[in-house]
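Complex shown without one protein chain; remaining protein chains in place.
Our next item is subunit A:
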Amino acid sequence: MLLSILSALASGLLFGAGLVISGMINPQKVIGFLDIFGHWDPSLALVMTGALAVYTPAYWLLVRQRTNAVLSEQLHIPNRTEIDCQLLIGAILFGVGWGLVGICPGPALTLISSLQQPVFLFIAAMFVGFWLAPKWMSLMGKSVPS
């Protein structure tokens, strides 16, 4: 348990350092990437390329050969395949929020230490959203994936 907590912490530190170095934590840079009809800054395409260049072989060459993780009996890998309304509507809502200010969940957390007010507003609203979503889904008779 302690080891797996330490490894999660180390993974989070690597991930967070990557967010800072790559420029993902800069909303201006994110907007610059999304602004393909304006002064386009393609940097974030390379952030994704860099991340995929490490994660893809790690998954296919290392993880896929295993039935367990190093510190866990189980590999918790999603196995759903259906493209449903929930996926599409969720992705659209997320896309609107992301496009409005250029912040997504990871960078939001990593920006906390900069102690700027908009970050706290964004994160508070995001957690309200996390909390609201299952309530709305159950009102419509659907369950929200955990």
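Note that in this section contacts are C-beta pairs under 8 Å (C-beta built on N, C-alpha and C of every residue); 3 or more make two chains touch, one makes a residue touch a chain; residues count from 1.
Methods note: contacts and distances are computed from a predicted model.
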Protein name as given in UniProt for the chain not displayed, "Cell division protein FtsL", "Pyridoxal 5'-phosphate synthase subunit PdxT", "histidine kinase" or "Membrane protein": "Membrane protein"
Absent chain, residues of subunit A that touch it: 1, 4-29, 31-32, 34-39, 41-44, 46-56, 58-59, 62-63, 68-78, 80-83, 86-101, 103-106, 108-114, 116-119, 121-134, 136-137, 144-146
